[in-house]
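Just below is one structure, and these are the notes that go with it.
Missing here: one protein chain of the complex. Every other protein chain is in place.
First chain written, first letter: the chains are A and B, and each begins at residue 1.
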Amino acid sequence: MRAGEMLAVAGPNGAGKTTLLRLLAGLMRPSAGEVRIRGQRPTRDDPGPRRAIGLLSHHTFLYDDLTPAENLHFTARLYGLTDPAGATRAALEEVGLTARADTPVRHLSRGLLQRAAIARALLHQPDILLLDEPFTGLDAPSADRFRALLAAQLARGRALVLVSHHLAEAWDLATHVAVLSGGRWALEGSRPSDLAAFHARYAELVHG
Amino acid sequence: MAEFLRIAFAIAAKDIRLELRSRTALLSAIVFSALVLVVFNFARDPTALAAVDLAPSVLWVTFAFGAVIALNRAFYVERENAALDGILLAPVPRSALYVGKLFANLAFVGVVEAVALPLFVLFFNVDLGHALPGVLGVTALATVGFVAVGTIFSAMVVRTRFAELMLPVLLLPFMVPPLVGAVQVTAKLLAGRPLSEMMGWLRLLTLYDIGFVTLCILVFPAVVDE
Partner (left out) sequence: MTPELLAARRIVRRGQVLTVLGLLAAAAVYVIAIYFTPVEVRQGPAQKIFYVHAPAAWGALVAFAVVGLVSILYLWLQDERLDLFAASSAEVGIAFSLVMLTTGPIWGKTVWGTWWTWDARLTLTLFLFFLFVGYLALRAAVQDHGERARFSAVVGIMGLVLVPFIHLSVYLFRTLHPQPVLLKPSAPSMPPEMLRALLSGMAAFTVLYIGFVVLRYGLARLDNLREGAGDAV
């Protein structure tokens, strides 16, 4: 994948979409084949590959008893950022959490929690952002805000891999699509312009 | 190396901050240790055995049980919101995670011991006096050993259903050499014996610490990496 591209991956439950992201993120080791980010494998202890990746998942990776500021500060130290305090401040501002930065995470509403998770994922300015079903549970305005955020990330030159049940949510932003079924790639290529036709094709591939 | 330690300290600091905020595990461990001491006190017949003979064993059994209670905490906190994955995502050497947790656990168990020791002196009327520096030293030496092993085991058992039961089952055989050594050295210290009599045990404790800390650092990545 290249900067500014977004790959949307669709597939039925159990197809292996989450596993795919975990492999790309370096959380799992492939039993065959390999993942390369900038020519290196992310599972090695080599910092290089992992610095380039961010993951936004169902889990927030946040500690409930710490505040967003404390959580981000810790994350910054994990990623070896030179100015943890500054990076934390900037990230909180970017997602609009500055006002609640000192409330323990367990007291945040769902929407604010999502923002904190996004801040954590983007804190170290990853080149590649992996997203696992990010539109789940978002109402229409939140989904719009999120799409705007994704567009901004693409404009900044990031590459995105988005895994979802419902491709409609991110259709316009995607530059490529792929379908994962039963643990195998059923289709991959540039994103076609006709969503309805694609849905038909998808139904064929997965159920036919 | 500096980077490694910096990350380990960051992880330890985060754990300590978390524990200070909720305080649950620490308090349970301290109360538990105090209870154990009280039970020992009532369970013994003061005329049958001099306190001094029994004292080292009582002290170390208390330390051991208190430690086991406190040890599961460090990895338990990583279960919420898949926080452990969050750490593993980052460019963190897996061993640095282990060392960070080791430091945090040493701090927790250290606090439990720091509370249990004065209580012990109080309940059992033990005269530490000149033996105090030695006792503190051997406590530190033995604690490093079983906390090192306990930390790696707790990383494994928190993923199972019966974590509180599995940890003692796995850990207790490993606690025996440091405990036996600690009890022997403590007994000799309290009896005012010369250092030469303890050398064998001290060597055992030191060797155990070096051996197992090294082994755990080497083997830990296999525990967290899929």
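Here are some notes:
Basically, a contact is a pair of C-beta atoms (placed from the backbone, for glycine too) under 8 Å apart; a residue touches a chain by one contact, two chains touch by 3 or more.
All values derive from a computational prediction rather than experimental measurement.
Considering the whole complex, the hidden chain is in touch with B.
Here one chain is not drawn; of B:71, B:157 or B:217, the residue touching it is B:157. Within subunit B, the residues in touch with the undisplayed chain are 149, 152-153, 156-157, 159-162, 166, 169-170, 172-174, 176-177, 180-181, 184, 200-201, 204, 207-208, 211-212, 215-216, 219, 222-223, 226.
One rule holds in what follows: only the chains that are shown with their structure count from here on.
Within the complex formed with subunit B, the subunit A residues making contact are 22, 25-29, 43, 45-51, 53, 55, 57, 59-66, 70, 74-75, 77-80, 104, 120, 124.
Considering their complex, residues 3, 6-7, 10-11, 14, 17-18, 21-22, 77, 80-83, 85-94, 221, 225-226 of subunit B touch subunit A.
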